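Report on the structure given below.
Of the protein chains in this complex, all but one are displayed in their positions.
Labels A and B are assigned to the chains in the order they are written; within every chain, residues are numbered from 1.
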Amino acid sequence: MFFKLENSTIAFGGLVANKNVTAEVEKGQIVGLIGPNGAGKSTMFKSISGFNKIDSGTIRFKDRDITKLGPVEVCRAGIACTFQKAQSFAGMTLEESVLVGAYLRRKRKKDALPFAHEMIRFVGLEGKEQVKIPRLNMFERKKAELAAALATEPEMLLLDELFAGLVPTEVEMMLELVKKVNGELGIALFIVEHVLRVIMSLCEKVYVLEYGEIIASGSPQVISSDERVIKAYLGEDYDVADDQ
Amino acid sequence: MGVSAYINIILNGICVGGMYGLMSSAFTFQVGSLRMVNFTYGACIMLSMYLTFFFIRMVNAPVILAALGVIVINFAIGWLMRKTLLKRIDEGMNILTTMGLQLVIMNLVLFFFTSYPRDLAVFEKRIYFTPKISVGIIQLACFVMAGVILVSFQLFLNKTWTGRAIRAVVQNRDVAGLMGINSERTLDLAFSLSFILIGVAGMMLMTMFTVEPNFGDYITLIGFVICITAGLNNLTGAFITGVLVGVLSALISGVLGTAYHDPMLFGLFVVVLLVRPYGLFNKRKNAVRNI
Partner (left out) sequence: MRQSKYKIDKRVILYLLLLAAALLFPMAANRRVLNIAIITLMYVTLGESWNLLSGMSGLFSIAHALFFGLGVYGMTITTNRLGMGLFAGVVMGLVVNTLMALLVGVIASKLSGLYFTMALIGLHQTVYSLSIQLIDLTGGSMGISMPREYLFSKTQQYYMVLTLAVASMLFYVFIRRSRIGTNFVALKENPDLARALGSNIGNWRILATVFSALMASLAGSFYALYLMSNNTEVFNASISLKIIMVVIVGGMGYVWGPVLGSSMIVLDELVRGMMPSRFAPFSVVIYAGVLIIMALLKPAGIISFFQRDEKKTPAKKERATT
């Protein structure tokens, strides 16, 4: 088993954010996670990446129990993540912020710097290495965050609404980039997304979360024809064909 | 030293601890709830003590007027600080600027009142429980008043519209704004109100201590110790810890000698920091923060 989250439950005070959530990702697979706002998607991602400690359940990654690990160890184990609200190091140049990630597995600057440049080139931001992060636009910042995450050389990447806030042409370019991440680097992707088109065109498997519970899972076609999902999430009169 | 001596020390410690608790809850409210770092509060308490002395001994004002004066001045200081130093909520800068203001206040007091220690020199009647065990009437009254003030402050926060507005703003500024609460003004008010607690604590402390300009530093430290030991943003915890620290500090000074006071008290504080960094009364939060 490559990655498996099993029976994860997490509560904040009285609010149960995740209840017996189980999800699996195979090596090199792209898996999607959808659900209405407040369904507990980000909470689930944060428990995987180690920012939240789950109350019960297990997380296994490459035959290793990573349930109790913090974010640093999880990242070292090979799971990187990007955040829902684009996070950045405001005082840094693009090059340096990607270096932070690159330093995880390369202790010396002369090894880390070329690799950081490679990742910057990979996401298509070459020529902007010395630009301060706040001067990049939203699209570039998201790519910068992606580059930093890639620089940690993950085997699985959690993308929390990477496409949110992008205009359609940018979504298209990001889509290509994400496909390239999966295809060329062979990184498994676990994606939370609101832009359904992205989920439908990318994922092999989709989980649907509602009120903290998985209510359906399967291929995009199965999901988009599931009665419960359509009622709960897509609305009464949703037609898949319209969205595509 | 007999048992009665110990009991006297403890009683005295409880009364002083009540004052500590009162001023620490003001600090813990400002820093923990309002997220406004205010390192001037020791200096403000010291200033309130001097003002009390000034009004009562130098102007010969009646106690009620003196109290009113101190409270009004503190309220004004709080409001001005909020409008200038704490306008932008940036923890680092707020630490620096308020620390700067603290030194300004301290040195201005040093200039105007000189470093000569001042004392109200009130003659205090004592209540005798047994011939040997007694407690000062003013001390006891202060302790009771501190408790009453804190309870009413809590009631104010929980029961009145303004209090609820404050709590709403503290929890989520944006949403409170949507609900029609002027969050800026509410925060101004909350911060200034907490300064009343500081003023009152200063006045009460003046009846028990002699004051010098660097007394504020000591108060700041005690306040830190109490707030961190209790865990930030826990008003009741701060009061209880205040009493504990008062008793502890009275016992250390009374039994072992004042030379042991600072090293032992602050050493203990370091131990608390290492063992229970989230405070005695706060639960460890889930690690996720501002993402």
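Basically, a residue touches a chain if its C-beta (ideal position, glycine included) is under 8 Å from a C-beta of that chain, and two chains touch if they have at least 3 such contacts.
Computed from a prediction, not measured in an experiment: that's the story for all the values here.
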Completion exercise
Displayed chains that the missing one touches are A, B
Fill in the blank from the handout: Cross-chain touch to the chain not pictured, restricted to A:21, A:112, A:125 or A:229, is A:112
Fill in the blank from the handout: Of B:15, B:135, B:189 or B:225, the residue touching the omitted chain is B:225
Problem - Residue among A:19, A:62, A:132 or A:179 that touches the chain left out of view - result: A:132
Exercise for the section: Based on the whole complex, identify which of A:120, A:149 or A:175 touches the chain you can't see. Expected result: A:149
Handout entry: On chain A, residues whose C-beta touches the chain left out of the figure
Key = 49, 51, 70-72, 75-76, 80-81, 83, 85-92, 96-97, 99-101, 103-104, 107-109, 112, 132, 134-135, 148-149, 151-152
Completion exercise
Where chain B meets the left-out chain, the residues are 31, 37, 39, 84-85, 91-93, 95-97, 99-101, 103-104, 107-108, 110-111, 172-174, 217, 220-221, 224-225, 227-228, 232, 259, 261-263, 266-267, 269-270, 273-274, 277, 289-291
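FYI, only the chains that are shown with their structure count from here on.
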Problem - Separation of chain A from chain B, taking each centre as the mean of its C-alpha atoms, in whole Å - result: 47
